[in-house]
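Handing you a structure now.
Just one protein chain is left out here, and the rest sit where they should.
Moving on, here comes chain A:
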Amino acid sequence: MSKDRASTSAKLSRRGLLVGAAASPLAAIALPAAAETRPSEPVDHVNLNMEVPFYGSGGQAGVETPPQRYIHFMTFDLTTVNPRDLQVLLARWSAAIAQMAKGETIGQVEPAREHGIGFDTGEALDLGPASLTVTVGLGPEVFSERLGLAAMKPQFLRELEHLPSDAFLPQFTGGDLSLQACADDPQVAYHAIRDLARIAKDTGAASTRWTVMGFGRASAGRNQATPRNLLGYKDGTRNIAEPEDFDRFVWTRDDPVWGGMGSYQVARKIKMHIENWDVDRVSDQNNVFGRFKVSGAPLTGTDEFDTPDFGKTDAEGNHVIPRTSHISLAAHENNDGIKILRRSYNYTEGINEVGLLSAGLLFISYQNDPAHFERLQQRLGAADRLNEYISHIGSAIFFVPPAPEEGHYIGQQMFG
């Protein structure tokens, strides 16, 4: 844009509007390189026979595990004030998850008794384990006085503070328990949630609250190529991958008192204004993210993994990566070094009530202090150019306890 005559004379700056023209020639240069695959870039193979063990001595599976292709995420409300009911639920969930992760059923599918009702619903038979993980989270209300578990509360577990641009719909918000089922086959993930929800009903401890089915993992794990969100951009390039960063940013150490190697899970349902995005010019799209669309390279580079140069300015003194672009606001360099693990998925659920595609991102992050998420979203919610095309419509927070050893169950230490 070149319409800043008046703004210059009035000593006003315009948010990022001036960068489009400067970025276009760069795009032309960067595009040819984009088509080439880097020799070191990992190639993803899906093996539906892979198993991810549920039991262990570290963090729960489904956090550090490289993201599978599909997710079914569901939250639950507690329907009991008796801690014993919750204990039974967590124990039965744990045993069931361990079996399903091995590709086994959790009970009879077709009972021999004429009037018998199948315990396992059966739709995952013959599909293999497909790297299924189910990660269990505990919401703030689990540790309220009414269940007598207040003393067991993880140090930082609380509702998230109100953040800029939060526009929640109550039906996509909150929950006392969460289940994050991920697998390389969508039906395997669906089956896991469906059968675990049956167990919740059976114990009388919890009922379903809100859910999202997702596809096309939208963030990369170790040795995975960076995937794309529904806006067509690689948005997980600088995700946490190294074990040192997991120790530093993801896993809790002495929190809660009953066991470290937990993590705080933040889940946000983010609606995307798909139709508007699709008719936005590519130079603007690139400026919104701060990256080139095809290559994923930062606007100051040519390769996806080039380190963004947030200080670089063009001839007119404008930042080449706009300061209100998504990557600039989210970058650890600009946030006192803070990093969070992102483990997000794309979702779609048809057409909404006003005739627009209903789709977006199920954003899930893990961090050892929810304030780290708040710190980043504070800035993103206030100034991110992407906010024109997205709305945060759902939100919930959970504590993910460590994985249980075999013969034990998730959260067992809480019950004394």
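In this section, contacts are C-beta pairs under 8 Å (C-beta built on N, C-alpha and C of every residue); 3 or more make two chains touch, one makes a residue touch a chain; residues count from 1.
The rule is short, and it goes like this: contacts and distances are computed from a predicted model.
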item	value
From "Peptidoglycan glycosyltransferase MrdB", "PadR family transcriptional regulator", "Carbohydrate ABC transporter permease" or "Peptidase M75", the hidden chain's UniProt protein name	"Peptidase M75"
Per the touch definition above, residue among A:I106, A:L132, A:L149 or A:L163 touching the missing chain	A:L163
From A:Q108, A:Q187, A:T302 or A:S391, residue that would touch the chain that is not displayed	A:S391
Absent-chain contact - pick from A:R146, A:R194, A:R222 or A:H273	A:H273
Touch residues of chain A, complete complex, unshown partner	1-7, 10-17, 162-165, 167, 273, 275-276, 279-281, 284, 323-324, 329, 353-356, 378-379, 381-383, 387-388, 391
